[in-house]
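One protein chain omitted, others in place.
Now for chain A:
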Amino acid sequence: MSQINYRTINIDALDPESSANFPMESLLPATLPQAASASDAASAAAQVRQMLRGGDPEGALRTVLDTAPLGGDDRAKEVHLATVIDVLQGIRQGEMTRILEGVCSGDGGAERADCLMKYLYKGMSSAAPGSGTQTPKKPVSPQDTGFSQIQARNLGEGGGGQQMSVLLSWHERLVEIAGTGSIVRVMTDRRTV
């Protein structure tokens, strides 16, 4: 006699009308750029590092935010995150505000500000600092909400703590320029970086 524990049946999986089966892809806009691969991200990274070495941090930040792999796979996104963090760490405290004002103004400035905000939050949530060799984490909730509270945090342990303080000071400056509206938009945006 087969024994079924009815309490453990996932009834949501059986009900096509259930809200747990919400099609998340319906939230992706049609204007999403082409899927970028890890090699595309790597070539963008080389270009950006070139600009950074050439003494053009504003151009580097602008380029790295414009080439964000919004439609890419996890690997491409990891590589690009490492590039963004390199750029952010390569800019001196005193120059932050001036560079941010340059990057967040002009055509598409608001999108760049939102994109940078996404990278700041992603950088703060990733456990291994600055590494491009992170294994993708298992989603904690059945629907990947993009946010999870159960995660190792890198509080004050060497390099991680330093990276965090850089991200936090960028965050502070960015909120001064783009306002709290940017944070709210990043919370809901499904075009993740």
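Just so it is clear, a contact is a pair of C-beta atoms (placed from the backbone, for glycine too) under 8 Å apart; a residue touches a chain by one contact, two chains touch by 3 or more; residues count from 1.
Note that in this section contacts and distances are computed from a predicted model.
Chemist: Look at the options "Integrator complex subunit 5 C-terminal domain-containing protein", "RBR-type E3 ubiquitin transferase", "Arp2/3 complex 41 kDa subunit" or "Cytidine deaminase-like protein" and return the one that UniProt uses as the protein name of the missing chain.
Modeler: Matching the unshown chain against "Integrator complex subunit 5 C-terminal domain-containing protein", "RBR-type E3 ubiquitin transferase", "Arp2/3 complex 41 kDa subunit" or "Cytidine deaminase-like protein" yields "Arp2/3 complex 41 kDa subunit".
Chemist: Pick out which of A:P33, A:G54 or A:G179 touches the chain that's been left out of the picture.
Modeler: Of these options, the touching residue for the absent chain is A:G179.
Chemist: Can you name the residues of chain A that touch the chain not displayed here?
Modeler: The missing chain touches chain A at positions 19, 22-23, 26-31, 110-111, 114, 178-182, 184-186, 188-191.
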